[in-house]
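Below, a portion of the complex is reproduced, with chain positions unchanged.
Chain nomenclature is as follows: A and B, assigned in order of appearance, with residue numbering initiated at 1 for each chain independently.
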Amino acid sequence: MPTPVSSDLYTQVQHFYARQMQALDEGRLEEYTQTFTKDGSFQHSPDIAPAVGRDAILEELRSFLKKYQDNPTQRRHFFNQMVLEPQEDGSIRSTVYALIVRVRPNERPEVWPSTVVHDVIEVTDGEILLRSRSVSYDQLV
Amino acid sequence: MPTPVSSDLYTQVQHFYARQMQALDEGRLEEYTQTFTKDGSFQHSPDIAPAVGRDAILEELRSFLKKYQDNPTQRRHFFNQMVLEPQEDGSIRSTVYALIVRVRPNERPEVWPSTVVHDVIEVTDGEILLRSRSVSYDQLV
């Protein structure tokens, strides 16, 4: 059994997520991609193949965000209820709720979608990076 | 005056809540009931009597969730702004916002209700358990 995560690490991961998601929501996409390991993978929707590597992740994000280019939208990702589980290989599994709030001109903020983020985290010399992220959607079909 | 809670305990309670509410939202009801002391009490609405003991809590939850059985619903409990106050008897009073997001087929996520959770927490040999939980609703009549 791996040792449970320390409170210190739990708090560091909260802070890591805060910096990471502020970068994404403010459009600093390169900064976001740097939060992944060099060979990290990112699957932002269950129905697409994961992007692997920082360049591919950047391209995927730019492509995804194109749909907003004629449709100004401020998005905010709210993370909550983060559970961290150490794995045998030294990595840490993180399972965290993510609620996205979208704000558009002349509209009230809209809560959409509600998701769960599944990360695998690597901590090397005190630096936190994502080995992988996949996002599942609560939306029921 | 009891000593204020340490940052270490504050973080541990955040993690405890994350595990507890992921269990509830994923339908692992037995796991949720195990987060209460053996004689713990749970009052999820102000207008019902509290359920006392893990078996009673489990029965109460099953009964409550029956209303969703023909109405598939994914609920997510978002906790925020947690205040911890040590009590004279060694327990800890926790007052925390809880916003519930409901997702139903072919509907946008709905924020309902907004509540405040009032817990009394026991810490024994490093293990966190709830002695009691009562939930108040913001909904104004």
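The definition used in the following text is that a contact is a pair of C-beta atoms (placed from the backbone, for glycine too) under 8 Å apart; a residue touches a chain by one contact, two chains touch by 3 or more.
Fair warning: this is a prediction, and the values are worked out from it, not measured in the lab.
**Student:** We see 2 chains here; how many are in the full complex?
**Tutor:** Copies in the complete complex: 3.
In this section, only the chains that are shown with their structure count from here on.
**Student:** Once you find the CA centre of chain A and the CA centre of chain B, what distance in Å lies between them?
**Tutor:** Roughly 26 Å separates the two chain centres.
**Student:** How about chain A: which of its residues touch chain B in the complex?
**Tutor:** Chain A residues touching chain B: 7, 10-11, 78, 80-84, 95-97, 99, 110-114, 138-141.
**Student:** Quick check: in the complex, which residue numbers of chain B touch chain A?
**Tutor:** Chain B residues touching chain A: 7-8, 11-12, 14-15, 17-19, 21-22, 72-74, 76-80, 101, 103-106, 108-111.
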